[in-house]
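In this view, the complex is presented without one of its protein chains, the others remaining in place.
Take a look at subunit A:
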Amino acid sequence: MRADPVVTTVNLVKIYQNGGVPVPAVRGVDLRVERGEFVAIMGPSGSGKSTLIHMLGGLDPRTSGEIWLDGKRADTLGESAWALLRRKKIGFVFQFFNLVANMTVADNVELPALLAGASPREARERRERLLDALGLTGCADAAPAQLAGGEQQRVALARALANRPSLLLADEPTGNLDSRNTRDVLKLLGEVHRDGQTIIMVTHDARVASLADRVVSLLDGQIVDDGAVAAPRRRPRGTAGDVVELRG
């Protein structure tokens, strides 16, 4: 028997009410993500990417349709059941960070691991490793508000990975990063992916998306394309000089 997909949605719909006016944000999404897959979600602003990923993490209730996680129906769960699910197996990176303002960076990152039942020592070691991988060791004792946007964003990623979630849901995790920091994030995500964790990531960053196994494109709340990023078609051992031809 095949393992259940990590995520399945069936005709998933979200309609916001804006002063009595219905705003359809997600309009009938059927998505199936297998264990260990790295899926990038792309699409213009307002196409429903954040709405979709929030629903997958139980942070926003669906209007209609179904969500299944690891073969279990999830859209019918209550808030506390969702909270438990997130604690156990979902890491979430918000587009706008959502760090706890009155806790240090270190505590922000350790908290989810502690909540998930890790020992203080495990939580600390994991936090140190994550902050180090993201070039944030020097920020451990700072308050989130003292950090630059790109630093807060990396802290948010570290926090999401602290409890080794089997499913990482990330909303634009590199949106505020320069290319050097993006490289650190990509490296960490590569490790996470190789470890077999499933990643669903909203991104505008083509560099990030190109590393995914699959790219799902949204437009007006619907999937308009869903497929693998083709393997490189050129000979594998190019030099940077080939870039000149590549662009020609």
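Here are a few things to note about the model shown:
Convention: contacts are C-beta pairs under 8 Å (C-beta built on N, C-alpha and C of every residue); 3 or more make two chains touch, one makes a residue touch a chain; residues count from 1.
The rule is simple: contacts and distances are computed from a predicted model.
According to its UniProt record, the chain left out of view corresponds to "PadR family transcriptional regulator" among "Electron transfer flavoprotein subunit alpha", "PadR family transcriptional regulator", "Xanthine dehydrogenase family protein subunit M" or "Cytochrome b5". Between the chain not shown and the residues A:P44, A:P61, A:G117 or A:G149, the one that touches is A:P44. In the complete complex, the hidden chain is touched by one of A:V29, A:A74, A:I200 or A:V215, namely A:V215. Mapped onto subunit A, contacts with the missing chain fall at residues 42-44, 179, 186, 204-207, 209-211, 215, 217, 219, 224-225, 227, 229-234, 236-247.
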